[in-house]
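What follows is subunit A.
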Amino acid sequence: MIEVENLHKKFGKNAVLTGLSLKVEGGGIYAVLGPNGSGKTTLIKSILGMVVPDQGLIRVNGQPTHRKWKYREELSYLPQIANFPGNLSVSELLDMIVDLRRQPARQQELIAEFGLEPFLNKKLSNLSGGTRQKVNLALTFMFDSPVYILDEPTNGLDPASLIRLKERIRLEQSRGKLFLVTTHIMQFVEELADEVIYLLEGKIYFKGTLEALRQRTGQNDVEHAIAAISTQEPNA
Partner candidate 1 sequence: MHALRLTACIFGMLFFWTSRASTWVVCPDCELSSIREAIQRAAPHDTLLIKAGTYLEYDIRIDKPLTLLGQDRPVIDGQKKGEIVTILADSVTLEGLSIRHVGVSYTTDYAAIRVVKRKHFRIRDIDMEDLFFGIYLEKAQQGEVTGNRIRGQAREEYNSGNGIQLWYCKDVQVGENEVSGMRDGIYLEFSDRIRIQNNRSMNNLRYGLHFMFSNDDSYTGNRFESNGAGVAVMFSKNIKMQGNTFRKNWGTASFGLLLKEINDAEISGNTFEENTVGISIEGSNRIEYLRNDFAGNGWAIKVRGACYANTFRANNFLNNSFDLAYNSKVNDNRFEQNYWSNYTGYDLDRDGVGDVPYRPVKLFSYIVNRTPETIVLLRSLFMELIDFSEKVSPVFTPDNLQDERPLMKRVHDRG
Partner candidate 2 sequence: MLKILKYSFYDLMRSRWSYVYFLFYLALGFVLLFLNNDLSKAVITLMNIIVVLVPLIGTIFGIMYYYNSREFTELLLALPVRRSSIFLGQYFGVAGSLSLSLLLGLGIPFAAYGLFRSGAVWDFGLLLVTGAFLTLIFTALSFNIALANENRIKGFGYAVLLWLLLAVIYDGLFLLSLILLEEYPLDNFSLAATLLNPVDLSRTLILLKLDISALMGYTGAVFKEFFGTHMGLLVSLGALVLWTCLPIWRLAVRCRKQDF
């Protein structure tokens, strides 16, 4: 469960979040959408504690997160840009993260799932962007966390890997996990998301199921629905 109350964050003069409140409970996949600069990444990073909010309160499973770190044991995060320390090999990176998290990990399962065996002894700096993203995914799903936060998970993936990713997400969904996913790929949203959270100008503009979104905008196609939503009044 993630609760966000009245979250404010400015970077310099640029107010990115302006009183955002959000509550997601139980399992399910929540797609966090919004135009560029609407505060998606800032919201995610605030939940992760990487960005320190100016104001507001965040709770993960009932625990306030401000200046805490222990709650991150319940979170697995997939960063948008998969940059890793270049002179480590894949297996060293995985081992290191396991060592640092001090939690049980299904390392072999994920290595097999994303076909990383041939790369285990390669240096991360020598990997292609797609392979790195696979490592990134393996790293995230290695841990059996109640909450997964994925920032643009489909970046640079080949179709086969994309299918595996979707399968993995569905599997975890069936186990009652909570997902927060940002993405620009509407097809991905359509296939997977239970609910859509639409951010605009630092606030939640819309939160509801895809069905509700379609009804409200009168658009059948999600892509058009999303495009149309920002032109409407919030409570129309």
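Regarding selection, all candidates are chains of the complex that A comes from, given by their letters.
Simple rule for what comes next: a residue touches a chain if its C-beta (ideal position, glycine included) is under 8 Å from a C-beta of that chain, and two chains touch if they have at least 3 such contacts; residues count from 1.
Every value quoted in this text rests on a predicted model; they were computed, and no experiment measured them.
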Touching chain, any copy counted, for subunit A within the complex - options 1 or 2: 2
Subunit A residues within the candidate 2 interface of the complex: 11, 45, 48-52, 67, 69-73, 75, 77, 79, 81, 83-85, 87-88, 96-97, 99-101
